[in-house]
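Input: a single structure, listed below in structure tokens.
We show some of the complex, not the whole, and keep each chain where it was.
Think of it as A, B and C in the order they're written, each chain with its own count starting at 1.
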Amino acid sequence: MKQQTTDPILEVQAVRFRYPDGSVGLDGCSLAIQRGSRTALLGANGAGKSTLFLHLNGILRPMSGAVLFEGLPVDYGRQGLHHLRSRVGLVFQNPDRQLFSARVREDISFGPLNLGLDAGTVRNRVEEALLAVGMTACADKPVHNLSFGQKKRVCIAGVLAMQAELAQILDRLHAEGMTVIIATHDMDYAYQWADVLAIMDTGICAASWDAAQLPAYLDQLEGFGVGVPRVAEMHKALAACGLFGPDLPAVRSHSELLDAIAKMAAVGSRP
Amino acid sequence: MLIEHSAYTNRWRRVSPAAKGLFSLCGLVAAYAAATPAAACGSAAVLCVVTVLGAGIPPLRYLRVAAPALFFLAVSALSLAVSLKIGPSMADVSLHLARTGFQRVAQVCGRSLGGLAALLFLAMTTSLIDIIGLLRRLKTPEVLLDMMTLCYRTLFVFSEAVHDTLTAQSARLGYATMRHSMHSLGGLVATITVQVWQRSQALHVAALARNNDGPLRFLEQVYPHSTRDICLAVSGGAALVALVRVIS
Amino acid sequence: MHIMEGFLPLRHCIGWSVASAPFVAYGLRTINKGIKENPEQRMLLGVATAFTFVLSALKMFSVTGSCSHPTGTGLGAVLFGPAAMAPIGAVVLLFQAILLAHGGLTTLGANIFSMAIVGPFAAFGIYRLAQALKLPFGVCIFLAASMGDLLTYVTTSLQLALAFPDPVGGFAASFAKFAGIFAVTQIPLAISEGFLTVIVFNALARLNPQELKDLNVVTAKEVQA
């Protein structure tokens, strides 16, 4: 388990949480999220991924342990939550459960209006957020006519529009502006997308690895039952087959691997 | 839903619902048959002990389930105990504690506790699906049974949707102030309302695909030792009613 | 506000059950007729019952400051019609008694009478009356929902007063007592339920006017307005 201490923007420290029905949500979970990083949370159903997310946004409050935002313990007063939620947004699995307005623009404006911003600012933010997710063209459609993927984008826009430093974030989106954490079952996608892979297991964060170093941990990964990236497996098999040298950098996506193979084919056919 | 949880996990979950229904009915009869508040409270205590020890319901959970009803009882009993006297002018209103009031309050409280204990016995040992099955055997109108079956299934789907949407709205500060709460709650209820039609349409198509063209039909559940359980429940219930009559 | 198990004297339990029965029977006949014409309504009613149950379990404490629940009678009466609301309400009340220990079996008749008969019929009557008076749509809905809620609670107070007349002041004093005690939570609740229902209908009109039109709840003109 890797400990990073550089600049965590969000941190949970030994958080315990039990639901009113007695089931354990988190059982002493610790994890630090680095500023500007992309973290993927992996784990079985009920491992605590959602519970952890709800803690990061202040919707659930730890029974013991602490949640830190920018190094400070979260203030659960009204002002504190206001501040936290204007910086930390949540997008849920199922867009139909979080979109409740008739029109796309109306839904995106929900958060910023709740922040108490004036109409002009809200209007600007909505347009910026629409642009950022590439949904400007669909902005006047009723929400129920959108596809699943489009609804998902509207959800993301709704969260983007709440962010205090939206303009800066959007400028730097491709640099290191926004810290993103996702919970997923799709190991292939996680491996391709994330910088850090964190494995949740029965209420604790069992491991947290840099994606680039994952190939070294494949055996350990198998033990968690969250699957192994197919690309990493394939890459390993091909290296064993002698197609690649042993010290090749980790290949993290299907298309990268295809490219690498094509390159090999070109090299192989040249002499 | 604590009651729901108990109904599926208690020791008597596989006992015939007819038996549990009859015993609960005897409990209600006992509550009304008790001539003195003490007798009614005695009946409540017996039912409570049977539920907690017999069916294995944790006592703390039992209390938590009973708490809202007890609160209603406290408020109502208070207003019964206090007597309001309106004088010739509207301003001339006085409150006093009537002596005869106490006797009546005790009577009502005893009966309510006895009734509540009888209701809780049934509710905490028997799943609603079993109760619907029982109502089916009692020849309840088919439409009503269909409504109950679908309602019981769908209410969990809806409450999950409501819960998720509430969380999503809170994450976007939807309940930060009272005005926002109203607006958010309105949006929430409206989306769920639209789902009423969408879901019923989908269920209709699914029913057609399974060849349904009338009332919803299901296989009746079979309970082992049904006759034995019913005999036990009736004799126990009769003993309870007799006991209540003897005490009072 | 439901009357708890065992609270009413036996005569009142039977009396209110007898009073409620014809309304529920009439509602079931209406429903049966509807299902014959349109088989989809079987599913619609089941799902609508679940909707009403979940709605009545929605806590409005953030709104009214107390842990109270909307009755949903106004919304239900306008959406599904007052006749259908009697059986729907009967099932909801039965479920509340068994799943939440809220209300009771012996008091089911009395609770049905106030929540599933007086509330919806009053709400629907007021809605139609307000429409006939050409009041704005929002005002019609507000009046229907808040008065439906309020009359439900007045009926419950009447039922309690009839069962327990004050030994000194009689029925009127008893009614004043019960109505007074529950007014603390019920009046703010009725007003907020009125506002909430207006917001719901506004949102509905924007979300999906087609389904509301299919229901003949509102004419096309009202939805656009």
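Everything that follows uses one rule, which is that contacts are C-beta pairs under 8 Å (C-beta built on N, C-alpha and C of every residue); 3 or more make two chains touch, one makes a residue touch a chain.
Since the structure is predicted, the reported quantities are computational estimates derived from the model, not experimental observations.
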item: Complete complex composition as a label formula, though a single copy of each is shown; value: A x2, B x1, C x1
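Keep this in mind: only the chains that are shown with their structure count from here on.
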item: Per Cα centroids, the chain farthest from subunit C; value: A
item: Intercentroid distance (Cα basis), subunit C paired with subunit B, Å; value: 19
item: Set of subunit C residues in contact with two or more other chains; value: 203, 207-208
item: Residue numbers of subunit A (touch at least two other chains); value: 100-101, 144
item: Contact footprint of subunit C on subunit B as seen in their complex; value: 1, 3-4, 28, 31-32, 65-66, 68-69, 72-73, 75-76, 78-80, 82-86, 96, 98, 100-101, 104, 108, 111-116, 118-120, 122-123, 128, 131, 141, 143-144, 146-155, 157-159, 162, 175, 178, 181-183, 185-187, 189-194, 196-197, 199-201, 203-204, 207, 213, 215-216
item: Subunit B-touching residues of subunit C, taken from the complex the two chains share; value: 1-2, 4-7, 10, 28, 31-32, 35, 39-40, 42-51, 53-55, 57-58, 60, 62-63, 75, 79, 87-88, 90-92, 94-95, 97-102, 104-106, 160, 164, 166-169, 172-174, 176-178, 181, 192, 195-196, 198-204, 207-208, 211
item: Interfacial residue positions of subunit C with respect to subunit A in the complex; value: 203, 206-208
